[in-house]
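Only one protein chain is missing; all other protein chains are in place.
First chain written, first letter: the chains are A, B and C, and each begins at residue 1.
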């Protein structure tokens, strides 16, 4: 992999945009990212790391169900989330908890969902529920972004939809990006190319050299970035978010990283497809056994030590601060686990929000279950319950 | 529009590959097309023209239902069909009757279908039934082409699927081309970009500069050609068909028209997306009123006089031969109309081929209708019948 | 904060300015009802709801410049402009998916699918998302989306243009499904759908688009979803039908030597089970008429409901008079497939004479 931050062609698989090398040293002049943001990036990444480990252990203990780890990808997620403005909306997949936390989603809610308690998404944090049917979020994120344009003629907010490499094969990827191009919606498509869709490597997913170059088919700008470099991801997504909403042409001409922008026709449209090149350090999910289909993956270039090295070098972190972050992260996580585990299953909750007003069928069926529950309690749920 | 036959970039909307200019004069050295093929092209085009006119008039008289005219596009269709080998399969849309006739489909069958008599496709001619749900033919054509590869390791035959410009927006376009790229199937995607999807102009269908360039997103070769030049279309599709099945690398390196091949990564893969730039001279279908959404279209560059001029110039046609072709065309068409109109509606035909063996439900329902029909005859079909 | 930053029941600005002047069917005297065809009533309903609520937007293939292939959206572009009447690319999953995004964020999209046979590419967006957003977010985010599509046969259309897919949507919890049979209901059910806080599929009987006229009130009004309409009262037999087959059922009922009650269901989800049960308890006999295939069609649900709610009153099995379990045949053969008045009458007779 080239270490140059200039990527002369987003269609060239050997190049990706980067600031920090794999050991955390700058290969370019530092980007204009505030110290507050840098420290937020760090703490969010620490939290993501801790959450990931805790979730895997909770799953092993049977306290939550299947979990999709983020290790190797949390840097891209956190950087993208922090590059968004408050008014923007996140359309996440099942693997994007780090991005959700960085937007303010309560980790207790995520743990509760993983433990099987309904209630996903967070309108206050402007985070949609996680999208499991692959790529279906993309047309919706485009429509959401379009809303502002239709309402006021202005891009009132951007939407950022995440997706995997596998998702680029679905029809909804195509239809979503095409709508974004045609209606010039303020949408950022954040593809985390982790090299795998469960057991299928990206090379068998598509014969395109890169995923970023697919943007050109829609007249949309495509950019390829080292997603394990949180600085480069932040700068790239920040630019995409600004371009989506602000002065499209000005940002497009911005000298910061003109050559990262290559696949698009002119770069002067609102939507952007950002391909972050990442590695999936672990299994697809806790149900997956990657030894069936791949060698032990290369786990170098981990974003967390990379960022930490950089921040220590800049004097923003030292042992004491690092420890303080660790304490805050642990406290937050403990509290979240506790709150999540306090939740109880409500046998009739499923009837509540099928429609704004329950239909007669829903009401009758609820009554049917309530009658049985009253008489038999949990035995209604069967042996296995 | 540039008149050069060299198109340095399939992504450049101003260029398209061509041999004949709009008045039918060669702008390049003549391609290696046999005289037999040239005359077949001409007669097929004449038949298409006559059929188109007759079908519109039959529709006006209520003798057939909605009809989708081919005028402006028949040249591309006929050239593509004749560029296929006998063993290849055609996957047509509702607008591709000229291609079907050129493959040997009986025009009486097409007229009968248009008059509402079930029975589409022709396995002997290796022509699938027409595909109306837009773009759905594309994954199927890829699977069909793949069959040979899976069976014998060799591309036993190619498939050629036609599609419109509008079809490029559907998810199935994307999934079909992506499968073709990944499995390197011997498939030719023949896009007839006639500028319109009913009332929607291509500029509002996609922001891509050309449709050919979309191929790059799949690692598939994309080529753009003047579809109203039957010579250029023939040569381009012929090359794509050979490349699909024969020596991929050799054809890719073939000096004939190397620069027409631009969007693909190397040109050395089996599938090709051919964008034929054509004009829809008439309405979308006989139900459509184009005056609602477009000015009178430019009807210049009609492939038929263009080809006729060229063939007269080469001494392959003169007044007498032209008249003889006209006579043959008329005779064939008359016979077809007659045979088609001899068909009668069978009220229970619909029950026959739902399954290889009718299910009990199908059998019972058939009996139900038969009982009523026996008692009441056509009155079972109601007033309007 | 609501997910959409707006009160989902807020009707938006009532000050519609010039749009009112330009609205296509509002040049008539507003106080008066006017004779409209079903297609005109759909258009009138769209215009009325767009005037009433500036968050209502119409999108789909060929709906703007061309006014829709059936002209249901004719004149709306001129009246409401290109931010509210939008031609989209040819991609149904994109249309419905984008419309879900619009609906979640404060607009009231009315997406047209050109023919109901082309709704399948959008099936995933409808059943996996539109139907569930409310449940998944415990009511935090919602999807007040309308999808309109002409359905059914009878116009000698090509393949895939005559589908009756209503049962697919009726089976999916979280969706609602309505089917008007008259111009008046076409306007009223559409308004009910647009104002409904949940996703509604409106299937319009295309062969009725221009078949009859009816006086349709000029002012906006909504028919409540979930309420059937008794079109003909009777005591000896209850017939349940909807949409395109209401007409042939009424003819058949007139034709039959028995006192037949004809119930136009109008709303298939939710289903008006009370009206259904009450009618059968009264008559003791029932039939259902639709043109979709019989097996696992809406008629099956009605028959199941009737025997659940009124078995002890049933003097005969519920007769299902439906399209057959075959693809809709082309050309004249479709007239044998779609239950025509005579076939309906014979079916009703069986129910009466059982």
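Some points to look at:
What we mean here is this: a residue touches a chain if its C-beta (ideal position, glycine included) is under 8 Å from a C-beta of that chain, and two chains touch if they have at least 3 such contacts.
Bear in mind that the values here come from a model prediction, so they are computed numbers and not experimental data.
Just so you know, the chain we are not showing touches A, B, C across the whole complex.
Contact with the omitted chain, checked across C:185, C:261, C:325 or C:346, is made by C:325. Within the full complex, the residue among A:123, A:198 or A:356 touching the omitted chain is A:198. Within chain A, the residues in touch with the undisplayed chain are 65-66, 94, 113, 115-118, 120, 132-134, 166-167, 169-172, 197-200, 204-206, 287-288, 292-293, 345-351, 354, 359, 361-362, 365-366, 369, 372-373, 376, 379-385.
In the full complex, chain C touches the omitted chain through residues 93, 117, 120-121, 123-124, 127-128, 131-132, 135-136, 159-160, 167-168, 170-174, 269, 271, 292-293, 295-301, 303-304, 306-308, 311, 314, 316-318, 320, 324-327.
What chain B contributes to its contact with the hidden chain is residues 89, 118-124, 128-129, 133, 136, 138-151, 153, 159, 171-172, 174-176, 178-179, 182, 350, 352-356, 359-362.
Operating definition for what follows: only the chains that are shown with their structure count from here on.
Inter-chain centre distance (chain A to chain B, centres taken as mean C-alpha positions): 43 Å. Once the centre of each chain is set as its mean CA position, chain A and chain C turn out to be 39 Å apart. Among the residues of chain C, those in touch with two or more other chains are 88-89, 91, 93-94, 121. For chain A, residues touching at least two other chains, in rising order: 171-172, 174-175, 178, 182.
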